[in-house]
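A single protein chain has been omitted from the complex, and every remaining protein chain is retained in its original position.
The letters A, B, C, D and E name the chains in turn, as written, and every chain counts its residues from 1.
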C-alpha cells in the first residue's frame, strides 16, 4: 500500500505491478508513474495535457 | 381481495373503504368505483377524460 | 460469494454496467475487468459510479480462470476469442450478436458471415422470458439484442395466444444514445445527437432476423434515435386476422407475464404515466409492456420499454447467468427506478 | 405593406409564432394581437424574441377591422366566434381543428360535435401542397394539423402515383412538447416531460380523420411525445400491393415536390443527416421528406419531418394566407435552419 | 423492521423519494403516505417506480400513530401542523425550511415570519456531516435545503481549517427542475424550461441565510436553472486571506471527509469525469466535493454536486433519521449511481 503523492489517498495496486507503469489515483485522478516496485514508490507522471471540450 | 374488472389484476384495498369511493388499479390504471363494501364490489367509474399533451 | 466472474470489454457501456451489477451481486465476485486502452487504470477512471471499487482494468490477453465470463465486446470479437473465453470460464455469457442467431445462414445474410458456425446450435439464447427452460446448465449463453428484446417481450403473448404468424406487424423503435457504445463518432457527438428524431436503418435492420428467429414472426422493423441516453421503446402495430377484445389481450398478457419477476404490465388508466416508458425503468432490469386497441383499424398497438444497457444487455446477461447457474433469478437485479427522472 | 392583420390567441405558441412571422412579413402589417390573460402587456412579456416589437396584447372582445385575421385559439373557440372573426376581417385563417374536416359527421365521431356545420363546406383546407388551387380568394382557411401535415406530406406522392387507397399504412409519429400549447398541466412539466418516449393516444387519434379525409387513405396512427420542444416526425410504414422500385419512388416524390418551395427531399446518402429530421427544419417553414425501401417485406418507409409550430401551424397559415391573397408564396417564410442545433 | 413511519406530502417529489427509500429500508416500515389530491389512489399513480407498492395515499387529516413522521410539504405547512405531527410520531423530520434556521429573526428577514418560534431552538439541523453529534435522540429534525447543503458541504473543510470567516465567497449554483416541486407553473413547463441557463434569484436568495447560520460565513449566492431534472452543483469561489497550497486543501478535505460515508472527494486527474458532477450522483445519497486552485488570483474554486431530491432532501432526511434513532447510518441509502446516464 502506498499513498498518492497528490492527495494523500490510498492507492489501490495490483499484484504484478511493474516499474514504468502508469497508475491513476481513484480520488484525485492523478496519473502516477511507478518508480520502484519493492516497496512501491510512485511519482507524478509527465502530464498528457487533455483539453476536452474547451 | 377483489379483481380489477378491466385487466383481471388483483386490486389492493384498504381498511376503511367506503361505497362511492374511486380506486385506481395499479396494473391497468383503470378508475373503479366501489359499489359495495362487504364484500367489495367495483365497477368502472364514469370516465374523466384527461387529454394531456395533445 | 459462490462464483467468480470476469468482464471482457469492461470499459464499455454494457461492460461497465456488468461491473456495477457484479460488485453488488450477492453470489458472484468480480475478479477481472478488461480494457486494452485503459489497462492499469481504476474502474472509476471510465465509470465514475465505480470509483470506490478496488479493481483496475487488465488486458484481455491474460484471462483469469473464473466460473463465469461475460463478453461485452463488439460484434466479431467473441467469435474470434471464444476458445480462450471457454478455457477461462465454465460459463460464458456473450452480449454481442455473435452467437444470437440459430443458423449460420442468417449471419451470412445480415452480418459478414460467421467463423464458428458449429457453435451456434449449442449456444442458448439468453432471454429468460422466452427461453428459461433452456438456460440451466448452459455453458454458452447469447444475451438478446436490446431492440429485439423490447420487440420480443411486446409481441410474445400475442404470438403465443393470438397470432398465426402470417400477420402484418410493424415495429417502430426509439432508442437512446448509449445503444451506440462508447465509440460513436461524429453522429454521436452531443451537438449532432441532441434533440434528434433520427431514423437509422429505417429498413432492413439486423434485429429483424433475431425477432423472426425467436418469435417465428416476420416484422417490418425501423429504429429511430431520440434524445435520451438509456432506453429503448418499441411500438408494435399488429393486425390480427380476427378481431380481438381488450379482455383477450389482458388475458394473454397476464397469463404470460403474471409470474415474471421483471416484466410489468402498464396500460391505460389516468395520470401522467399510462403506458410503458423507458424513463420509468431506466437503471433497472425491468421491462414495461402495455397495449391499446384500435377498433376501427382492427389494430393492436403494443408498447414495450426497457433500459437498453440493463434488460437489453447487462441486466439480461446477469439474469441469464443466474438461471444458468441456479442462483436466485433476481439476485443482484432488484434496483428500483427513479421518479422524477430526466433522461437517464 | 398591403395588408393589415390580427392574431387572436397571440400569447400562445402558434399565435406567438404568427406574430414573429408577421412583424417581418414584407406585405402584411400586424395591428392587433389578443390575449385575455395578458391584456395590455407587451408581446415581449410572453415571447422574449418579440421584446423589440412595439405592440401590446389587447382583448379579443374588441377586434380591429383588418384584412386578415388569424385565429390561434383552442378547439371550439373559432366555431363560437367565427361570425365576429368574419366581421372583423375579409380573410380568416383558423389554426384550430374547427374547420379542418369536410363533414360534420367526422366532428361527431372524433370531436364533440360542431356548432356551425354549414361553414364546413366553404372552408378551404390550408395545406398548399395539397390544395393550392383552392386557396386563391378563399375567405375561410383551415390550416392543417401538425401531425396530419407531416403524414400527408409524406404519403401524398404515394397516394397520387402508387397506392390504391386500400393498403395497410401505419403512421408512427414523434412530437415535441410545444404541440401541447402553453397550458400543458402536470404531464407537460419539465420533470415529467423530459427524456420521455411517451405514447399518447396510441390508438384512435383524431388526426386519423384528417388524413383519411384529405388523402382518401385509412391509416393506423400512433403518436409519441419525445424530448424536443419543436418538431414532428412521421414514419409511415406502407405496404403497396405491388412491389415498387427506388426509381418509382424517386420519380413520384420528385414529380410532386420538385417545384414546391417548402418541401425538400432528403433520403439516404452519407454523413450524419441522411433522412428527414425535425431539428434540421426547426424554426423554418420547410418540410423534409424521404423514404427507404425494405426489399424483404415489400414495405416503403416514408419519413417526414417539420416544425409543428411553423409548417405544422403558423408557417402553413401564413403560406396559405399568401396564396389566398395573391402575395408571393414564400413572403415572410424564407428563414433557414441552424446547424448545429440542439432541440429547438 | 423496528420502526414505523409516515410520509406527509407523499405525492410530491421529495415525498415520493422518501417512500422509495422507506419501502426498501431494512429497519423502517412505511405505513402511511398522504396526499389530499390523490387520496385513495395507489402510490404508483403518482410515482411509476412505486407501482408494486401495496399502499394508497390517505388524507393528512388522519395521521397514523408511528415512530417516525417525515413532512415533505411546502414551506408553512409544518409550522401550522407541527403539533399534530408530534402527536402522531415521536420523531418528526421536516424537509421544509420551517425549522431550519436557528433564529426567528432570520425568518422575519428572509421569509414571512414564523408562527412557532419557540420550537426553533430545539429543532436540530439535519445535515449529519455538520451536525452528527446533535442528532441522536432528536425529536424534531430539520433537514437542510438542497442548495445550502451543496454549499455547506463544499465550504465546510475550508471554514474549519483555513478561513477566518470574513473572506469574500461567491457561491454560484446550478440546479435541476425537480427543485421546484410538482406544481411549477408556466416557467416549469417543458417548452419554457428546456435548454435554459436561467438565473433565478440572482441576488438575495434565502439559502444565504441558512449557509450563514451554519457556517458562520457570509456568502454571495446566485442560483441558475439548467436543463436537468435532478441535481444541484455549487461552484464556490473563495479568496483566502493567505495563499493556500494544494496540499493544505487536500489535507483539510481529507481530514473532514475521509470517514464520511456519503461524501466523495473528486478532483482533477484525467478522463471525462474530473470534478464533481450531479449526474454521477443522481439517484444516490452521495455528495461529490472537489476543488481547484487558481494561482494568479489566489482563489480556491470548490465544486460540489449532489442530487437535490436525495442528499438535498429525502436521502438526507433518512440519514438524519437513522442517526437520530440509532440505526446504522447508511441503512436504506446505499444505492450506487449509473454510468452512462443522461440527466436523471
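Here is the rule we use: contacts are C-beta pairs under 8 Å (C-beta built on N, C-alpha and C of every residue); 3 or more make two chains touch, one makes a residue touch a chain.
Because the structure is predicted, anything quoted here is derived from the model rather than measured.
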{"item": "From D:8, D:141, D:159 or D:282, residue that would touch the chain that is not displayed", "value": "D:282"}
{"item": "Of E:84, E:237 or E:254, the residue in touch with the unshown chain", "value": "E:237"}
{"item": "Contact with the hidden chain (one of C:44, C:144 or C:195)", "value": "C:195"}
{"item": "Per the touch definition above, residue among D:4, D:178 or D:233 touching the missing chain", "value": "D:178"}
{"item": "Absent-chain interface as seen on chain D, which is shown", "value": "13, 16-17, 20, 24, 45-52, 176, 178, 228-230, 264, 266, 269-271, 273, 277, 280, 282-283, 309, 335-344"}
{"item": "Positions on chain E contacted by the hidden chain, ascending", "value": "168, 170, 172, 174, 186-187, 191-192, 194-199, 202-204, 208, 218, 220, 222, 224, 226-228, 231, 233, 235, 237, 239, 272, 274-279, 292-297, 299, 301, 303, 305, 340-344"}
{"item": "For chain C, the residues touching the chain missing from this view", "value": "13, 176-178, 182, 184, 186, 188-191, 193-195, 227, 229, 342-343"}
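In the analysis below, only the chains that are shown with their structure count from here on.
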{"item": "Pair of chains whose C-beta contact count is the highest in the structure", "value": "C-D"}
{"item": "Chain with minimal offset from the mean of all protein Cα atoms", "value": "C"}
{"item": "Centroid-based (C-alpha) most distant chain relative to chain D", "value": "A"}
{"item": "Euclidean distance of C-alpha centroids - chain B vs chain D, Å", "value": "39"}
{"item": "Interface hub residues of chain A, defined as touching at least two other chains", "value": "24, 27, 29"}
{"item": "Contacts with 2+ other chains: residues of chain C", "value": "45, 51-52, 228, 266, 269-272, 274, 277, 340-344"}
